[in-house]
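Excluded from the complex is one protein chain; the other protein chains are retained at their positions.
Here the chain labels run A, B and C in written order, and each chain numbers its own residues starting at 1.
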Amino acid sequence: MTDVAQAIRDTARRLLADGRVDVVIGFEAGTLPLRSSPCFVRDAGDTDRLVWNMTCENNLARYLPRVEEKAGIVAKGCDARSIVGLLTEGRLERERVYVIGVPCQGILDRRSIERRLAGKEIVQAQEGETEVLVRGEGFEVALSKEEHLHASCRACRSRNPVIYDTLVGDPVAEGDGADEYADVREFEAKPAAERWAYFLAQTSRCIRCYACRNACPLCYCRTCFTDVTQPQWLGRTTDPTDTLVFHIARALHVAGRCVDCGACDRACPLGVDVRKLTRKMEKDVEKFFHHKAGMSLDEPLPLATYSLDDPEDFVQ
Amino acid sequence: MTPLRVPKQQVAGLLTALLDQYQVIAPVEEEGLVTFGRLGSPEEAVLDYRNARVSPKGLLFPQAEVLLTYNLASERAELQEAPQQQERQVVFGIRPCDARSFVLLDRVFEGNAWHDGYYLSRRRNTTVVALACPRPGLACFCASVGGGPFSTEGSDLLLTDLGQEYLLEVVTDKGAALTEAWSEYGEAGEDSLRRKAELQQGAEAALAGRVEIDGIDRRLKGMWDDVFWERLHEKCLGCGVCTYLCPTCHCFDIVDEGSDRQGQRLRLWDSCMFPLFTRQASGHNPRPTGKERWRQRLMHKFCYSVDSYGEVGCVGCGRCVVNCPVNLDLRHVLNEICSDRTHQGT
Amino acid sequence: MAFLCHWCSYAGADLAGTSRLQYPPNTRTIRVPCSGRVDPLFIIRSLLHGADGVLVAGCHPGDCHYLEGNYLARRRFALLKSILEYVGVEEGRVQFAWVSAAEAGKFAQVIAEVTESVRALGPGQRLIKSKAKETL
Partner (left out) sequence: MSTDNPYLPLLARIDRVTVETEHPSIKTFDLTLLRKEDEGRFHYLPGQFAELSVFGKGEAPFGIASSPSQPGVLQFTVSKAGLLTSALHLMERGQVLGIRGPLGSPFPQEQIQGKDLVIISGGFGFTTPRSLINYILHRDNRQRFGELTVVYGARTPGMLLYKSELNQWRHRDDLRLHLTVDTAEDGWDSKVGLVPDVVREVAPSPENTCVLVCGPPAMIRFTLPVLEDLGFPPERVLVSLEMKMKCGIGMCGRCNIGNRYVCKDGPTFTLAALSQLPPEH
């Protein structure tokens, strides 16, 4: 991991020194255990701030549409897929971005680690080869990184960036071809009443902070449907019907575009299972329209095109 | 009044007694997440917690509340004021930082010429039993912003966990009234008081110097055009996590829900971090970017609040620090403002 | 709530009327220029505001006045229907049909069937504030 970080720093320094980019968007060390933080480096002398580890949980592609300078960006597999999305949707010109691709081992799910520790506070965390060592008042545990991978990383089938100008680090093995949507299938199999109860409970926790939306690289609408007042599509309260409808409509809006980076899920302060909805849409898009988002610059957006033999058994 | 000692095995009895007379709000756990919820039975209370993810401000200032209902459909057009809370509630086991946040909210909603009855009626009917904080969290900095892990500001009673028992101290008359019926608890001895003092000392030592904000209001006054603001917000997502989880943020919006004939008017939390917060119908926005919005958030809490109330509008609970999706750490921002290298001029 | 395409289903409804075909009077019609104009948010909002069922009717594949509006709509509706049923909104609250301007009989039949199936589901509650919790 450390040599990847060094390679990122070297690349960033070179790009900035040569004037090929104005800014490099990467990660710097976080201020809390298991955290890192997005950072914007503009000075070639300042690139030592950059880090790379399994806590680099944000999707940096999110910043690209609003950065006006020419930007280098540290992109793991999902960030790269989002960049493909932004390019396809005309939100970004290819010349304006220099992609420093980083094959990704997956990102740790800090909530899962917190749950494992049942409320005990982590004071220090140290990432090893296969384990992460966490310490706190009166405890020290080594946890398997594999076990605490974020769910989106466990489902990931393209950890190696699909687009890059330079690749830093060696390609990693991709996830196996086993049932990619087992999680969705399992949930679909539950009785409707149970699913309904689940979503109502989940969205009851939502506080409408919009961290999920704002963390998403593809939620770039100038005015989000939820902020539109003429007409007002949905209520603005935290009543579960309002929050559930917000999450349903958001899932529909990112359907066919969502690359399941999991940034929305990790951003949610209340642990709402946002991915439960976006995953379902991802699976449907693949099943119905044979499209996987973020994999190719040549394919049109699935909801901006059609095929004569699209499913229509639901139409009378 | 002499402090009392409440053996831990008697806490359930105490809560049961409270539940007979009051609505009791306490930390409860749901799917590993501690929140403040209405207690059904004593065993639901989780008192060995650090702090709840969401602050208790919603207990006095709910995220969505009805102000009035309107009915223009009937023959006589009518407005009906939403009933203000009459039920007495005990907020049990919140941390001193959160209890102190109530004092800061009081100042806003007490207003001058106008008073906010919705908030104030809840506040009047609320008794706060705080739980001292012997082991402050990593991101806590209450002691740096005028509070402390054993502060009693905003509390009516203060409990301290001494291991086998709680030390119970009366802070206000309201708190004393609550304890009147509690004859079964003995007076705390010297030992208990000494133990508390030790815990307090330890906690305060742990918090010492975490954030240094001496004179921050004066510094901020000179920083309106500082380049500091240009980059500060760069990584910010512009979401409402910091403000919605904050126990002292009080900004709100007023909206109608219903048709033009029948419906209700609601008050909803709003956030200075949202672009629409200040955007006028004409399209003009005095705070058009994250730069102005971050400046407003910091100025409001650490400068304007000092001007208006003599204190910063932050209790150092650390929620915005822990939960920021991009780890934009307020403690570091404050330290930077107060460090001399920040001021690079305009 | 019925969203009818101006070029086909709406005309089909007209023809059903002039042909004096009987069908249940339970729908509120909104004429749209194309089924492709129907944003899923229209449907969701209808449900939020108390519609017990929503029908979108448009031109048969290949017959769209704008060539491909109904094909694009078909994709959107497939996802909308799927996600609503996934969260537990009853199957049948949202329905789709292709009805041409000449198919007065089909129009009457679709309305009858939709009305009947929605009636069988009972009043829509799941997306209605204040009622949602009663559905648990």
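Just so it is clear, contacts are C-beta pairs under 8 Å (C-beta built on N, C-alpha and C of every residue); 3 or more make two chains touch, one makes a residue touch a chain.
Keep in mind the model is a prediction, meaning the values are calculated, not measured.
In the entire assembly, the chain absent from the figure touches the shown chains A, B.
For the chain missing from the display, the contacting residue among B:Val34, B:Leu47, B:Leu68 or B:Cys338 is B:Leu68, taking the whole complex into account.
Checked against the full complex, the candidates B:Gln21, B:Ser259 or B:Ser339 give a single residue touching the omitted chain, namely B:Ser259. Here one chain is not drawn; of B:His233, B:His300 or B:Arg319, the residue touching it is B:His300. Remark: the residues of chain B touching the chain excluded from display are 67-68, 70, 72, 77, 79-81, 108-109, 111-118, 224, 250-256, 258-261, 263, 265, 267, 270, 272, 277-282, 284, 286-287, 292, 296, 299-300, 303-304, 307-308. Take chain A: the residues that touch the chain left off the picture are 229-230.
Basically, only the chains that are shown with their structure count from here on.
Chain contacts here run in a simple line, from one end chain through to the other with no loop closing. Legend note: the chain whose CA centroid lies nearest the centroid of all displayed protein CA atoms is A.
Chain A and chain C have Cα centroids lying 35 Å from one another.
If each chain is reduced to the centroid of its CA atoms, chain A and chain B end up 31 Å from each other. Per-chain Cα centroids separate chain B from chain C by 47 Å.
In the complex of the two chains, the chain A residues touching chain C come out as 188, 192-193, 195-197, 199-200, 225, 231, 233-235, 237, 239-242, 244-245, 248-249, 251-252, 255, 277, 280-281, 284-285, 288-289, 302-306, 308, 310-312, 314-316. On chain C, the positions that touch chain A within their shared complex are 40-41, 44-45, 48, 61, 68, 71-72, 74-90, 95-98, 110, 113, 126-130, 132-133, 135-136.
Residues of chain A touching chain B in their complex: 30-33, 35-40, 58, 62-63, 114-115, 118-119, 121, 123, 137, 205, 207-211, 213-215, 227, 235-239, 266-267, 269-271.
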